[in-house]
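Reading through the structure tokens given below for one structure.
Of the protein chains in this complex, all but one are displayed in their positions.
Note that the chains take the letters A, B and C in the order they are written out, and that residue 1 is the start of every chain.
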Amino acid sequence: MSLLEPEGVAGLPGSPDSRVVTAGRVRGMGAFLVAIAVLAALAFGVATPAGAHATFTLGAPPAVAVAPLEMSVRFVAVVCALVCAALGVLLVARRGARGSYLIFSLGVVAFVWSFLTWAARGTDLNFVQMLAATLISTTPLVYGSLSGIMCERSGVINIAIEGQFLAGAFLGAMIASVTGDLWLGVLAGAVAGAAFGWLLAFLSLRYGADQIIVGVVIVAFCTGLTNFLTAQVLTPYQATLNSPQTFSPIAIPLVDKIPVVGPVLFDQNVFVYLAAVLVVVVNVGLFRTRWGLRVRSVGEHPHAAETVGIHVLSVRYRNVVLGGLIAGIGGASFTIGSVGEFSSEMTAGLGYVALAAMIFGRWRPFGALGAALLFGFSVSLQSFLAVLNVGIPSPFLAMAPYVITVAVVSGLVGRVRPPAADGVPYRRE
Amino acid sequence: MTPDVTPGVAAGAAGATAGGGPEPAVPARRNPLRGLVEANVVVVTALAIVSSLLIGGVLIIATSPTVLHALGRIGSSPGRALGVAGSTVGDAYAAMFTGAIVSPSGLGHAITTGHGWTAVLTPISETLVSATPLILAGLGVALGFSTGVFNIGAQGQLIAGALASLYVGFEVHLPIGIHLPLVVLAGAVGGAVAGFVPGYLKARTGAHEVITTIMMNYVFLDLLNELLATQPFQQPGQSNAISRSMPATARLPHLFGAGLRANLGFVVALALVVAAAWFMRRSTSGFAFRVIGSNPKAGRTAGIDVRKVTTAVLVMSGALAGLAGMATLSGTDFFLSSGYGGNIGFDAITVALLGRNRPVGVLLGALLFAALDVGGRNMQAATGIPLDLAFVIQAIIVFFVATPALVREVYRLRETGASLGQVLSKGWGG
Amino acid sequence: MRLELRGVTKRYGPLVANDHVDLTVEPGEIHCLLGENGAGKSTLMNVLFGMARADEGEVRIDGSPVRFADPGEAVAHGIGMVHQHFMLVPVFTVAENVVLGFEPTRALGFLDRRRARADIRLLSEQFGLEVDPDAVVEDVPVGVQQRVEILKALQRDAKLLILDEPTAVLTPQESEALFAIVRSLARAGRSVLFITHKLKEVLAVADRITVMRLGRVVGTTTASESGESELATMMVGRAVELVVRKGPARPGAAVLEISGLTVVDERGLVAVDGVDLEVRAGEILAVAGVQGNGQTELAQAITGLRPAVAGSIRIDGEELAGATPEAAIAAGVANVPEDRQVDGLVLDMAVEDNLVLDIFDRAPFARHGARDLAAVRSNAERKLVDFDIRAPSVLTPVGSLSGGNQQKVVVARELSRPVKLLVASQPTRGLDVGSIEYVHRRIVEERDRGVAVLIISSELDEVLALGDRVAVMYRGKITGVVDPAAGRDRIGLMMAGAAADPVAPAAPPEAGPPDRPETGAADPPEAGPPACPETGA
Partner (left out) sequence: SASATRATRAVAHASHFLACEVTDTGGINDRSFNASAYLGLQLAAKKIPGLKYTYLSSTSTSDYTPNINALIAKKCGIIITVGFDMASATQTEAKAHPGQKFSIVDFTYAPALKNVLALHYETDQDGFLGGYLAAAMSKTGKVGTFGGQDIPTVTIYMDGFVAGVRYYDMLNHAHVVALGWNPAKKRAKGSFAGTGVFTNDFTNQGLGKTDATTLMAQGADVIFPVAGSVGLGAAAAVKQAGPGHYMEWVDTDGCVSAPQYCSLFLTSVTKGIAPSVEAAVVSAAAGKFKGGNYNGTLANNGVSLSPFHTFANKVPAKVKTELVKLKADIIAGKVSTDPNSYPAS
């Protein structure tokens, strides 16, 4: 990352982190696009009866803003296949790697569009609502991966995100329930997450305990403790301790009137907006400010940072606590941002998925956002396919987000380079 | 991290003068028990356990209505309040002990009358049963860690192993002498295949094993659900998500008679502890693994095939996790359902790190975890305190064990011998 | 600034790294600190720079005692340090590294890039330290990294500059340029504390010289009062042969034959460009060249660590291009890699294990997949004696040996099996004179035993001392193979790009194919002053 150059789009070449994008991989991506273009043309185009139509409903029902659009499946398939193939050829033919991922993603989007159209033949498809469904799984992942980024950019592995989620979800719900004040709930979630961030920092920075052990154990501890307290305290006093309100969606004036996407993207609750803001803030903070430069230097080469007068351990302490705080807010989103009560193990392993999103996104906020969106979209995709009754057994559909992630990571992302000092304890002398 | 040399300050301090000649040798390292008998480790671990129990006691008191009620009147009858608190905690831990190890009264009874030995041995037997999959999966995870591979996929590999074992179990009909070994082998192969995928992807494409193994956990969970609901795995005559049962020839025999569930699986696990210790310490492949774990570049320069090792590590790690899946299926459960495996794959990570990635350490860590599990169950039965408390205590123990400096500071101990607070995992590697 | 150290003592457990050290550096003085590996020089500097805390003694600046809790305080007192192992963040740009900890900012802590860049430009013009502020540090040659380190210190307005073995990785020309800078700093009234193992440099640049051994100061002298051999004796405590004693080579059949070899580096740029080379049994071919001209990739290709894009590498007629390191080892190639800590050793493993790293799975060290630990042990005990490796025990993690001894472990290992070809890259980097003497002697012994030896070194002295023939590499090509008798100046010029034959065209082709990936800041920064050309590729 160059200080003196504009930040490249996440995951794109333009930074030392992305050296791994080789010409061979770019050509492979191109060939893949051409292959799926052929598949789309054959399977969704040629093999579909000419009369098959799909209806695109745009906007949020029941108040559909834009008139539904009816299109021939075959037509969409052919157009998408052409687009996809053209982008593939472009990838193979051109020189240089800049923008390859963007081109590739556009190609994949074209393919997915034709696939969805085919799957929705004879019925209707609300692509915009798919976006809304995507955000559901994306939001907590964004908090989790930002938490990971905060910690790991400063050189501390935070595998405890799942635990911080649980703690934030639990305390957020409880405090919001008791006080009746949702913002206090957010604060409580943040404090709970930060507390476990602090514990991670305290044990691993001050006493040199293995960061991964501490992280794994924080997860075990938070799981056990929240389960224990749920059984002992929350359930018997459900009405007072575990019945918080939830944040209502807030429409952002003007932009929420944007046709099609407005009502979906700009009528969300505060957790979604905050996540978006945090992505930008963390990104700008890390790559444009003095604070970020110092954090990254500590994560890459703490000894070098020390020699220029940076206090390595304080930087790490601060970041790990901040990271925990972000995860704690993300945890609160599970309860007061969503269902309005805490239930055992409700985070369902998403903390680990967030970790994967962070790595997938190469320790960059926008990269992690991209990874989280991909995962969220895969979840919503499998849900749509299930509703459209494509005939794939449900467990196989449920695998889709995970299989897609593995495929993308293996085929596209390849080797990633963590901050050089990530997970390496720092001792002076 | 090499299991047998302690890098860093401590070892360096063993040298004397700068650039000096031969120095007093560092403590001999060939004795595998060194790390265990070292007073330091034992004391720290014991104190860690004691401290965790104390904290657990506070939690019991803080959440027990009976105690809180009594404490509410501590002004009027302080003795009684403290007594209630003490006896509540005492009862809980006593139940934990008798549930996991032995009931003293039962033992006395058995010794005097000669009857009731089964009841006396049941807690130990149950602890061994619970420990078995933890040992196996823990060995797998530890193997990965000591080679710089972070296998979070033990849970999925365990399911894969169990599925393979089950298939060979109900599909193949052979005498037990042949069938059972095949079933065991199938478990290892199933896990190995599940480990191969992330291993191969890492070696070939660089896909990060943390991502791929996390994702594969879900994939196998869903695969299990699908198979449980379809032929040939689903139990005939059932529409529930329950698998067929293992036939008698595919079951691990009991060790101490039918009354106790302890079975051959534990022996298999023990044998693999020994094998793993030998493998890491004495075999050439284990050496190559350690070299790659410590410095892959130097390993490559020295002619070790890093890709092969990376794949092999995940295959072996997966095979061990697969055996864990087999051990429970074939030892006690005999069929699969969707909750199969519980949290063993994740507990295995903690056990591996608690055992400092050494096979014997994993064995001891697994036994401790199992004892807390089994004891916690008895505690819940006897006192109504949720089992989850046992998991909280497990976690606190590991906190302390992983942070010996903290324990020493709290108890004002002097540092002797090797420092425990070392780095066992190697981060993401990349 | 006048710096005084009084009775500084630093202990690491039972080890006394600095034993009542006294040292005075006058304003405007260039003060050299000499001493064998592990003598305690770096430790002393770390104490001075606030990175280690002295157990006893005091540091005075301009007469008043100071105590630094961390480097930040040392910097605030006008001390700058260029560490032996560079303290640069590899993935940061030059500008980011220079301003780190001292960042010009705008409102809200936003970095002020324009000012950073301008400041650096100004400084580098002032001191003749040319750098590209936007280059990423890991992409630039070590010589440039060195400059970045110095810029860092200057930017913080250091009155006393500590240079810990700054020339270990520099070419003669780069070193010369550095000395010029150092002298100009001294003229400007700044003090310089200069640590090196190279006696010639000491005599060339030092005003005063202090020699350390086993943690103590053994004496202070001046350049005019002493010569190389005196200094060497003071350092090591015995007489040292500074010239390699070797008879004429008796070359046999060709062992290594390379033709048309082309190799690309990590970024896909051509690093070795159609090289032809031959090394015969019983001779030493030294490849000279400024670092970054493809020598690393050449050595990696020969040892199987990097695939060849084109061409052939034959050992005794057997084709090895595209083979694995394993195959190369089997074919009888020994490899002393350039960076011992990265490629040569497993730092947290015991000395005895490192001594069998490449043959651990063969007899007598293994049988049927089981290691024979007794054999490994006795091998190590023998090697410790044979190669004079100073280690507390064969069980000591090799990472806690001094650098010199680490190097000896690598050399000992590579020379402990029958080989046909020895490839040694920078075999004596960072070693003290005593250790250099020893390693050189071993290499010559190998030659005399009939091994073909390929030395890759950017150290002109070493090339001249060891080579029976000298091949000069420039921008991926061999620009000529000459007799060492051709002389320093001639070879030095060739390393800078002059052709071997004055008639041959001197214009080297641009390195790098046109389709190199766009990696933003990765563009090779061509920033060297005319005296010391480097290539970024």
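Please note the rule applied: a residue touches a chain if its C-beta (ideal position, glycine included) is under 8 Å from a C-beta of that chain, and two chains touch if they have at least 3 such contacts.
Just so you know, these numbers come straight off a predicted model, no measurement behind them.
Judged over the whole assembly, touch between the missing chain and the shown ones holds for A, B.
Annotation: of A:211, A:227, A:297 or A:319, A:227 touches the absent chain (contact as defined above).
Summary of contacts with the chain left out: across B:101, B:124 or B:242, the touching residue is B:242. Interface note: of A:102, A:255 or A:387, the residue touching the hidden chain in the full complex is A:387.
Note on the undisplayed chain: of the listed residues B:57, B:198 or B:386, the one touching it is B:386. Here one chain is not drawn; of A:137, A:283 or A:405, the residue touching it is A:137.
Mapped onto subunit A, the footprint of the missing chain covers residues 57, 60-62, 123-126, 129-130, 132-133, 136-137, 140, 227, 230-236, 239, 243, 245-246, 249, 269, 334, 338-341, 343-346, 348-350, 379-380, 383-384, 386-389, 391, 393-395, 398. If you put the missing chain back, the residues of subunit B touching it would be 63-66, 99, 119, 122, 126, 129-130, 221-222, 225, 229, 239-242, 245, 261, 328, 332-344, 373-374, 377-378, 380-388.
Here is the rule we use: only the chains that are shown with their structure count from here on.
One inter-chain figure worth recording: subunit A and subunit B are separated by 31 Å, centre to centre, where each centre is the mean of the chain's CA atoms.
The distance from the centre of subunit A to the centre of subunit C, with each centre set as the mean of the Cα atoms, comes to 44 Å. Taking each chain's centre as the average of its CA atoms, subunit B and subunit C sit 46 Å apart.
Of all residues in subunit A, none touches two or more other chains.
For subunit B, residues touching at least two other chains, in rising order: 9.
Residues of subunit C touching subunit B in their complex: 12-17, 36-40, 214-215, 303, 305, 324-326, 328-330, 335, 337, 342-350, 353, 357-358, 360-361, 366, 369-371, 373, 390-393, 395-397, 399-400, 402, 405. Partner subunit A is touched in their complex by these residues of subunit C: 46, 49, 51-53, 70-73, 75-76, 81, 83, 86-93, 95-97, 99-103, 105, 108-111, 113, 116-117, 133-134, 136, 138-139, 152, 266-268, 514-515, 517-522. On the side of subunit B, the complex with subunit C involves touching residues 1-2, 5-9, 11-26, 29-30, 282-285, 287-288, 290-291, 294-295, 297-305.
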